[in-house]
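FYI, not all chains are in this one, though none of them got moved.
Should a chain be cited, it is by its letter among A, B and C, assigned in written order, with residues numbered from 1 in that chain.
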Amino acid sequence: MGSFAPLLATVITIAIILILALIVRNLVHRLIVRVVNRAANASPITGRFRKNGAATDGIDALLNERRKQRAETMGSVLKHVASIVVIGTAVLTVLDRLTIPIAPLLTSVGILGVAIGFGAQELVKDFIAGMFMLLEDQYGVGDVVDVGAAVGTVEAVTLRVTRLRDADGRVWYVRNGTIARVGNESQGWSRAYVDVPVAYDSDVATVRDVLRQVAGELWEDPELRESVIVEEPVVFGVEQLSDSSLVFRVSAKTLPVRQAEVARELRVRVKAALDDAGIAMAP
Amino acid sequence: MGSFAPLLATVITIAIILILALIVRNLVHRLIVRVVNRAANASPITGRFRKNGAATDGIDALLNERRKQRAETMGSVLKHVASIVVIGTAVLTVLDRLTIPIAPLLTSVGILGVAIGFGAQELVKDFIAGMFMLLEDQYGVGDVVDVGAAVGTVEAVTLRVTRLRDADGRVWYVRNGTIARVGNESQGWSRAYVDVPVAYDSDVATVRDVLRQVAGELWEDPELRESVIVEEPVVFGVEQLSDSSLVFRVSAKTLPVRQAEVARELRVRVKAALDDAGIAMAP
Amino acid sequence: MGSFAPLLATVITIAIILILALIVRNLVHRLIVRVVNRAANASPITGRFRKNGAATDGIDALLNERRKQRAETMGSVLKHVASIVVIGTAVLTVLDRLTIPIAPLLTSVGILGVAIGFGAQELVKDFIAGMFMLLEDQYGVGDVVDVGAAVGTVEAVTLRVTRLRDADGRVWYVRNGTIARVGNESQGWSRAYVDVPVAYDSDVATVRDVLRQVAGELWEDPELRESVIVEEPVVFGVEQLSDSSLVFRVSAKTLPVRQAEVARELRVRVKAALDDAGIAMAP
């Protein structure tokens, strides 16, 4: 009977350890949920942006949905990591209480851990980068982004990779940690440019007037106004001066990712107007 | 006889250690199998993709087969690693119980391990990259991919390297860890482009009409429709405006990797149509 | 009763530890606030700059506001870090006093910590870079900056990333740690250049006179003088000498980011003046 007492004590101790581990794990999970939610709602860089950006009022519901998804994605990995730490600690503590020597185990795992640790840097880098990208809401599914390695429409974002589809239909998987800078073309507005090189002996004032008229008509066009173009187009004076040409520029602010369309329309109209006015383009 | 007792105890201890090691190894292997299978089935990035992608219903069996193979490839390495850790720990524990000093052994192995660990980073990086590529099903045998170092058809994927064959018949072995981004041309659709530069004095409306007719005929062609081209081709207006030419673009969405074929057909038809309409190409 | 005494002592010890931790945390927070404020006010590189720079007197209030914001941004991260260290230490000390073995916990956390530490380097690098950028006030919201990866107007600065919007409306997120050098176009003044290539047989003196007159008129223009141009424009002599052309240069110091506008105006006037003087541009 005397030999049962320590056994019993050991069993009880182990039970307590395991119960405590479960409790701690749950507490940590809840903490993670709360921190992640608060972070997703209060990201400083996003917060300020939304205030200054255009056309953000009507899409609050969408943003809320996106925010919730982001919080879940981030939380899930953190929860896994927390569970592994808590369970690992509990197992080691139990082994210790059973007076089983854990040094050999730690040695094996340690050597392996160091060997893998070096190689896993990139992986951790990808995850950390992905977590902050999500936190800062740099882009979401459907945005057209330039991540350096590829330009295209975002089809999926995970903590490790971003999946884009470019204009040729190619699907790109880009590791988040390799993205040093992201250019998002879908936020606020885009700008359409058309450069118009006319012959050197053209009259500056006349060309400017013709182009201004084109710009004005574009702005008045009911199909384009405000549903595509968000500000009256502007004509910039002589952008370049050479022996053979004067370069004018017409520029229009459009809704995001609509600039190619507007530029095409502008080119057609500019050509027609120059033809009508008898102004030759630079040879 | 008294001297046998501790010997016997030692033998029993060792036997228990070895048996426990085998049990733990089996448990860990089963755990790996389960985790890998679940991961292969529920990869978030693939999951979302399959829903939005085109033409994925009829190939579910193929995907299932691929999924099973991927799970096996991933599981086999993890099982090896787990076995080495468990066996190593068991051996060290046995040596410890036999009161054989393990410090010298650990010293030798440790120095070697550090020396190798630094150099093996790349290897570990390759394996980790390969594991996640498989997990996320970024590409499979038969896909045409752009991995930066080479573009070609995937012939084999292992955890360390991907084997491609490019259009010239060259076989490329690319280490997975050196692939920062992958462009997969075999997912969903591709796009065929033909740029048509016509003389500056051409009439914009006429050219557009001619090209639209070519596009329409291509789409009506029973040999191409839906078996190659997946959407009616589109004619984009003036893409570029210079003193000597106007550039139009005809664009068609095709089945994956069929774009070159469609573009060739488009060029033949565009040339014929322009010749018929008497429109000169830009000099 | 005798068994209560040590329990009571333990409870009191723990209470003291926790109270001390709170006190230390508050002290450290106050210290951080003071240090950060002093640093924000006395950055040597900014201090010297403000003295030599132009047009800095009227914007002191703005700078003060910016300084306060910067101090808050910097302080908030440092406070978080300090809190984690103090709380972590307190928890470990309490566990130690409760004679709970903390070695297994440290082992788990340590292995994880090393694994993450390697991958988190970039993150720490970003934060450190961001902290010093803020401290040195290299740029603020509204400045036009060139950070290598992108050029545009700063929309937000956090410790980890800087958000820019470029001229095309693209929004760029650039990690602070990847910015090796920053070019700020919004400090002090900018310079507008126009290169004027004239035919080789032009008379050097005549051309110089014509250009000087253009420069003088620009400077006399009441709309531009001092509200845009901050110094009388200068004409540089023959910048390049080839068989076919002589290149002159007109240069004007303007308010920051106004150089394109002034250069355009200059080009229009230079063309008119050369036409009047009958001087041909280089073919």
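The rule is short, and it goes like this: contacts are C-beta pairs under 8 Å (C-beta built on N, C-alpha and C of every residue); 3 or more make two chains touch, one makes a residue touch a chain.
Every value quoted in this text rests on a predicted model; they were computed, and no experiment measured them.
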Point to revise | Full count of same-sequence chains in the assembly - 3 placed in this view | key: 7
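Everything below uses one rule, namely that only the chains that are shown with their structure count from here on.
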Practice item. Give the chains in contact with both subunit A and subunit B, ordered by label. Key: none
Exercise for review: Average the CA atoms of each chain to get its centre, and name the chain whose centre is farthest from that of subunit B.
Suggested key: C
Check your understanding: Of all the chains, which has the CA centre nearest the overall CA centre?
Key -> A
Review point. Approximately how many whole Å separate the CA-defined centres of subunit A and subunit B?
Key: 22
Check your understanding: So how far apart, in whole Å, are subunit B and subunit C when each is placed at the average of its C-alpha atoms?
Key -> 40
Check your understanding: CA centre of subunit A versus CA centre of subunit C: separation in Å?
Key -> 22
Check your understanding: For subunit B, what residues touch not just one other chain but two or more?
Key -> none
Practice item. Show which residues of subunit C lie in contact with subunit A when the two form their complex. Key: 73, 101, 103-105, 107-109, 111-112, 114-116, 118-123, 149-150, 155-156, 158, 160-161, 163, 165-175, 178, 194, 196-197, 264-265, 267-268, 270-272, 280-283
Review point. Which residues of subunit A touch subunit C in the complex?
Key: 44-45, 48-49, 52, 81, 84-85, 88-89, 92-93, 96, 102, 106, 109-110, 113-114, 116-118, 120-125, 127-129, 132, 136, 138, 146, 177, 180-185, 187-191, 193, 200, 204, 236-244, 246, 253, 256, 259
